[in-house]
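Only one protein chain is missing; all other protein chains are in place.
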Amino acid sequence: MSETTTRTPGFDSADPEARRALMAQVAPEPGSAKPDPILKVDRIVRSFGGMTAVDVDHLEVQRGVITALIGPNGAGKTTFFNLITGFDKPSSAREGAHWSFDGATLDKTSPANVARAGMVRTFQLTKALNRMTVLDNMMLGATGQAGENLLKSWLSPLWRKQEREIEEKAKDLLQRFKLLEKKDDFAGSLSGGQRKLLEMARALMTDPKMIMLDEPMAGVNPALTQSLLGHIQSLRDEGMTVLFVEHDMHMVRHISDWVVVMAEGRVVAEGAAGEVMSNPAVIDAYLGAHHDTDLGDDSLLADATMEALADEVRDEEEAQSEAPRTTEEGR
Amino acid sequence: MTMDAEARTLAEEQGKEPSKSRRALVIAAGMAGGLVLLWLVGQFAPGDVGSIARAMMREALSPQTAAVAVAVIGLNVHFGFTGLLNIGQAGFMLLGAYGFTISIRYDVPLVPAVLIGLLAAIVFALILGLPTLKLRGDYLAIVTISAAEIIRYVGRSALLTDFTGAAQGIQGKTYRDPFTDLSFFGSGEASIGFLNYQMTGVNGWWVRFVAWTLVALCVLGIWLLARSPWGRLLRGIREDELAILSLGKNAFAVKMQALVIGGALGALGGMIYVLPSSVQPDSMGRALTFFAWTALLLGGAATIFGPVLGSILFFTVRIFIKGTADVVVPNSLMNSQQTEQFSWIVVGVALMLLVIFKPQGILGDKRELRFNV
Partner (left out) sequence: MKVRQDLRQVSPRASGGVKLLLVALVAGLAWSLVPGAHAVPTLCMPSDTTACLGGTLRTDEGVVPDVEIKVTSPSGEETVLTTNEQGKWNLAAEEEGPWTLEVDQETLPDGVATTGEDVITVQARYGATTPGLIPVRTESYSSERSFGEYLAQSTVNGLRLGLLLALAAVGLSLIYGTTRLSSFSHAEQVTLGGMVAYGLVNVGGMNLWVGGALTVLVCAATGWTQDRLMWQPLRRRGLGLTQMMIVTIGLSLAMQYCFQYFVGARTVRVVQDNPDVLELGPITLTYQSLAAMGISVVVLAAVGYGLLRTRVGRATRAVSDNPALAAASGIDVDKVIRLVWVVATGLAGLSGIMYALVTNGIKWDSGMQILLLLFAAVTLGGLGTAFGALLGALIIGMVVELSPVFGMPGDFKYATAMLILILLLLVRPQGLLGKAERVG
């Protein structure tokens, strides 16, 4: 994956100090400019009937770090995701709505084109393809498959070799996400958390530049949550940009390098994880929505646990770097 | 679908190819064995049992059963693999039949005439797909059933009498000759026990041979497609189109391809359907579409052999019900016309029960109990 990710020169995303230093340059205010934005969004408005669900004036997402998009339920996070990934159309389409990803304008593109540009998303309600095997789910993710062309699909020699390569890659990823032994099971038979993992792994099959996770932790049991968070961090460490949506801010504190807070459709605050939580606008937003914000169970993500996790991830990576890595040649 | 999907992934890496072939062989042998058994009963059983078995056997081998099987294979591409709700397959069949027979009546040679029939269905599929494939599934259902009826209305319109023969349809002998001329079976008759037909003739061994050969070719073609990454894409779209979009695939184009292929198979089925008889617009209406659906669900949607098994069973079982009702129920309770209707009522109820209690059909995977997950 890292092969296709263009990195900010002189910036090692695996180094916490480097990340902190990089994001320290950024002003902690809504719509602030980033040193090397991979995604830029301008004037996106979406209203349903008379209600404005999303009204984002300007937002930039820094390349190579984990950005969390948080906010209380109903803040418009998922709608915002749908808009920038082409699954929904902004009401402001004719009034200057504009967004670009990695230099490419995406104002009027379909979901498929957004994904092909390198911005791949997952869904809040997991969209595992239930009556297909885990491996088939994975292999669907691969891009540029000759065998998906109707005319070539009849003749297996035209795609047999590529198919084997894709399968190897899929198995590598499944191994990494600890799903390899499930590869011949129906995706529908997996647990909720495993399906989230599968969806993430499937998104990675497309070799994205940025992965957008919509509430990856929702409905996942605590043990798997930790491994999920670990996976997200290791992706970042390999140089991928991660943008994820979460409504519980405590979940994101430990892993995000930058936090964007939305409330009632607008971006109300931005900042480093530690600081943004004390921003009055954020407290307002959360208290306005529900009062038990501070009662979140933080012990789950105690630093000791996170360190243990980081070690585990590192071990896995080492194991992986030894395994033969397949890259796609046709790109 | 699971049968081949699973078999494929397993086979490719672990050399389990034989197990898949074995399953295909078992199914094919089972079907052949069933037919042989039916033939034996028909040949040797006395009385009513024998005569019902003979009627069933004739129905099983009938070219029209083969024709419906081809159309059901097309429907399987739509619904079984892609999840497209085409409730107008009879419209594709009728269009294929019209395209083919009218071309021949205007002295177009056989092969171009077949291509014209296929082309008509392809254009029809494109027209129907364009407005609906981006919408929710029910829209395609409503539009296909409506469009199929439009074709029938237009076909039986008195204005087009010169082309379509209006409600009277087109007589078989006006278009059959180029097809029967191709026969290398010679003339005369041949019998296999009680199955006695002309070698070529109007409705003889030749049309049976061609029809069932085409069924076999379609099965082979669909098997090739279903095991390819394209087939995997179809199943992905069936499961969740949004997920497929999020992976950067052009789901619309793939759905359109599936609609076109299934529709063209429907048209091919329609051509076979009219070869031994005539083009009757009213016999290729909504009811025929529903029979195709019942056959598909009976055999097992998203399976390779399901459509063929389903079509054969559908027609023979109906004959069985009708024949049995004729024999068992006294005429005072149910006359022979009513047993005919009774058999259709049973078909309707069977369709309901099948969908509710065994949606995977006979050949489908047990784990795949539900359509919409």
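Each chain gets a letter, A and B, in the order it is written, and its residues are counted from 1.
Just so we're on the same page, contacts are C-beta pairs under 8 Å (C-beta built on N, C-alpha and C of every residue); 3 or more make two chains touch, one makes a residue touch a chain.
Every value quoted in this text rests on a predicted model; they were computed, and no experiment measured them.
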Contacting the left-out chain in the complete assembly, out of B:66, B:145, B:222 or B:258: B:145
Selected from B:167, B:195, B:224 or B:327 as touching the chain missing from the view: B:167
Residue in contact with the excluded chain [from B:34, B:50 or B:137]: B:137
Hidden partner chain, residues of chain B it touches: 83, 85, 87, 128, 130-132, 134-139, 141-143, 145-147, 149-150, 153-154, 156-159, 161-162, 165-168, 171, 173, 242, 285-287, 290, 293-294, 297, 338, 341-342, 344-345, 347-352, 354-356, 359, 370-373
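Basically, only the chains that are shown with their structure count from here on.
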Cα-centroid distance, chain A relative to chain B, in whole angstrom: 45
Partner chain A, residues of chain B touching it in the complex: 1-2, 5-6, 9-10, 12-13, 221, 224-225, 227-233, 235-236, 239-240, 242-251, 254, 257, 261, 367-368, 373
Residues on chain A engaged by chain B in the complex (per definition of touch): 85, 87, 110-116, 120-123, 127-133, 135-136, 139-141, 143, 145-150, 153-154, 156, 159, 163-164, 167, 183-184, 186, 188-189, 199, 202-203, 205-206
